[in-house]
Structures are given as C-alpha cells and as structure tokens.
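This report refers to the structure that appears directly beneath it.
Every protein chain but one is kept in place in this view of the complex.
On to chain A.
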Amino acid sequence: RYVRQLQRLQLLFSPTAADARGARQFVEEAAQDFARQHPDVVLYVSPHSGPGPAPVLRAEYLNGTVRDELIASKTSEEIVQLATKLANQSGLDIIRIRKPFHTDNPSVQGQWHPLTNKPSILTVQGPRLQPQ
C-alpha cells in the first residue's frame, strides 16, 4: 500500500508583503482543494505579521529531511504545481546516485579470496594433514 512520504507542508508568509501575493491567493483559493486531494499531508498556514523573511513553503518528510522552497512572486497555479511536486517526492537527498542497484547480500557462494581456488591441503590443519 502506498505511504506518502510527505508529512507536513508549512506555508510561511506575511499578509502584507508584496511578493507574498501568490501565497495569499493560494491560501484563499486552492489550499482547501489541495488539502482535500492529499488527505495524508498536513497543511499548516502560518502568516507572520510585519516585514519578515521571504515567503517560503517548507516540506517535512518522514525520514526527517526539511526542504524549503521560495514562493516569492509566484502565481497561485505555480504554487499548486510546486506543492504537488513536493508531495510526490520522497525525502531522500537529491544527489547523483552512484549505482542504480544495491544488494545487502551480494555473494551467495562466498566472495572470492586468494585461497578459494587453491587446494585445501594448504590451509587445512588436522591430526593427519599437515600444511605444506
């Protein structure tokens, strides 16, 4: 069953700043629809009064990563697209993955070591067999 990796979305903006216009429109129009479409994501709207930092959309994931996206001077539709993109991501860091595969048990028959293909007379020590 699919478990959405996005825990919560925090919309931090100021109700009077000019570049937060798109954020305010998003809150008025599209935030409820977004919250209904994504029932397992919690949406927090926290306006801070007065001049403050730039409006930001903070996404927190189940593995603890916090991702901030600037929404200054963005339209409501762009913020909706951004929010859906964050909701479909997982919290893994966005770096180059070195290998597209990974195994915890790479070797079934035992990994090669310099004594695998040598006659066992070399290593076995017993009452009758002496190492050469």
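Observations, loosely collected:
The rule is simple: a contact is a pair of C-beta atoms (placed from the backbone, for glycine too) under 8 Å apart; a residue touches a chain by one contact, two chains touch by 3 or more; residues count from 1.
Definition applied: contacts and distances are computed from a predicted model.
For the chain of the complex excluded from view, the name given in UniProt is "Large ribosomal subunit protein bL20m" [choices: "Latexin", "Diamine acetyltransferase 1", "Vacuolar protein-sorting-associated protein 36" or "Large ribosomal subunit protein bL20m"]. Shown as candidates are A:Pro51, A:Gly110 or A:Pro127; the residue that touches the absent chain is A:Gly110. Interface with the hidden chain, as seen from chain A, comprises residues 106-112, 116-117.
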